[in-house]
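Okay, so here's the structure we're looking at.
Only one protein chain is missing from this complex, and each of the others stays in its spot.
Chains: A and B, in written order; residue numbering restarts at 1 for each.
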Amino acid sequence: MSILVIAEHDNGSLKAATLNTVTAAQKIGGDIHVLVAGHNAAAAAQAAAQIAGVAKVLLADAAHLGHQLAENVTPVVVELARGYSHVLAPATTHGKNLLPRVAALLDVAQISDVIAVESADTFVRPIYAGNVIATVQSSDAIKLMTVRTTAFDAAATGGSATVESIGAGSDAGKSSFVSQELTKSSRPELGAAKIIVSGGRALASSEQFHGVLEPLADKLGAAIGASRAAVDAGYAPNDYQVGQTGKIVAPQLYLAVGISGAIQHLAGMKDSKVIVAINKDEEAPIFQVADYGLVADLFTAVPELIAELNK
Amino acid sequence: MKILVAVKRVVDYNVKVRCKTDGSDVDVANVKMSMNPFDEIAVEEAVRLKEAGKASEIVVASLGVKQCEETLRTALAMGADRAIHVETDTELQPLAVAKLLKALADKEQPQLVILGKQAIDDDANQTGQMLAALMNAPQGTFASKVELAGDKVNVTREIDGGLETVSLSLPAIVTTDLRLNEPRYVKLPNIMAAKKKPLDKTTPAELGVDAAPRLKTLKVAEPPVRKAGIKVASVAELVAKLKNEAKVI
């Protein structure tokens, strides 16, 4: 068996998602090759060559691959894919854009968002927004899949694979890149945020509420929420309130800072994936729902936390 | 210009699905079904293009069981002109759907095909890309803005970390993201009018497509419930856990 991993990169550097995808490939087992398709992408290819466990890096380098348009990358992958048992891409917007196009031309199914590998032909993936986990088996000769990167550790580096240049095809002439706009670093909205830092009455003033929590939120790219007590006391605006009578949120990570964990507050955040509580009272009810609890004074713990994240 | 829009009938987004006790499949008997929300956005976008005088006809297609007709009627009530129902009781996977849509596109010759970026049941996010490949057409996936300009369409795409705009020559495929538009509420007279709009029926066999599934679902399960938490001793331990165990930062 040999496995082709499609690298996530921006020509100049390799994206971490590639490392998680290589780990998924290792779970399947077999020779692992990485395709870097881009323009002036030697640096990315070099980085890929250093992933432990990668046998070979294939570099398709041409101007028309510069923006990695699916129309132009697809023929390159299709050409290569016939020599592999598996083709993997990270389930990023790039991987999701590209791989189904390849699958259709190969006349094979694609498996999306794989979170576990059961065997060479059997994989696990979430459906219904993660409310159901399905185990699926593929009977296609070549198995194409996108990999949920958070489900696999990053592969180690320290390898030294060879980099081989391959044919880059030609411009399909159907699409062209116009422009790109990267997201400004302003804080996300509470309802949509992946991470929420939420503060309670313990913050004790509006200045401290913002002064202590904002740097942490900025560090994490998080939205800021509040308990009703904090809102009622005027430390935070109304629309920050999380809870039964405030907003209902379910982020990946909810950090409750100086919040006791009243049932009305829990009603608004108990479906969060991971809950962290920082509270100086070890009996605080918030600890009953927190995945990770830290008994500490928030005024020392939060700055420490920022420092640790900066490391 | 003709636009083809594909709409899927799925379990309503408010329903929390459960697995059958034998774990063979999800239990969707008698749960509320609705049009896939991303497809609603696709229909809305097509209707807006038509209202802006940029499109002349909107054809909606749905593939699957008899009740897909209801979904098509909803699309007609939103403003599509006619509907095609490819009726089948077999489970349709993205590749089969793409092939069936390709067969329809061969007949209809649309300049633009708009689909949802994913269906909220199988969360596959494949059909549009596959259809684009089969039609040998360019694709603008995860669109948050669609602008027709002569024989091209400019699509702004929501990509990890920001937005990317691409220019595609027509015919092209667009898949919708949530911020593309906010679908309208249907006007009551349009519900009545939708009953009178044409709805044609066909089957995979008539279209000459083998729609058999390629992937087999061995089992389904609900994700494990939250386990009791732990107390960490220090900030450093907390960060380590969040990074390595929970993997949320």
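The definition used in the following text is that a contact is a pair of C-beta atoms (placed from the backbone, for glycine too) under 8 Å apart; a residue touches a chain by one contact, two chains touch by 3 or more.
As a working rule, contacts and distances are computed from a predicted model.
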Undisplayed chain, where the name is taken from the UniProt record, one of "Sarcosine oxidase, delta subunit family", "B12-binding domain-containing radical SAM protein", "ABC transporter" or "Acyl-CoA dehydrogenase": "Acyl-CoA dehydrogenase"
Candidate in contact with the missing chain, chosen from B:L63, B:A77 or B:V232: B:A77
Candidate in contact with the missing chain, chosen from B:K20, B:K107 or B:K195: B:K195
Contact partner of the left-out chain, one of A:A42, A:V163, A:A233 or A:A267: A:A267
Sites on chain B contacted by the missing partner chain, in the whole complex: 14, 29-30, 32, 34, 70, 73-74, 77, 185-189, 191-192, 194-195
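Rule of thumb we're sticking to: only the chains that are shown with their structure count from here on.
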Rounded Å distance between chain A and chain B, as computed from the means of their C-alpha atoms: 23
Residues of chain B defined as touching chain A within the complex: 11, 16-17, 19, 26, 93-95, 98, 120-134, 137-139, 141-142, 154, 157-169, 172, 214-223, 226, 229-232, 234-236, 238-239, 241-242, 246-249
Residues on chain A engaged by chain B in the complex (per definition of touch): 67, 69-71, 74, 92-94, 96-105, 107-113, 122, 126-140, 150, 172-183, 194-195, 220, 252-253, 273-276, 282, 287-296, 301, 304-305, 308-309
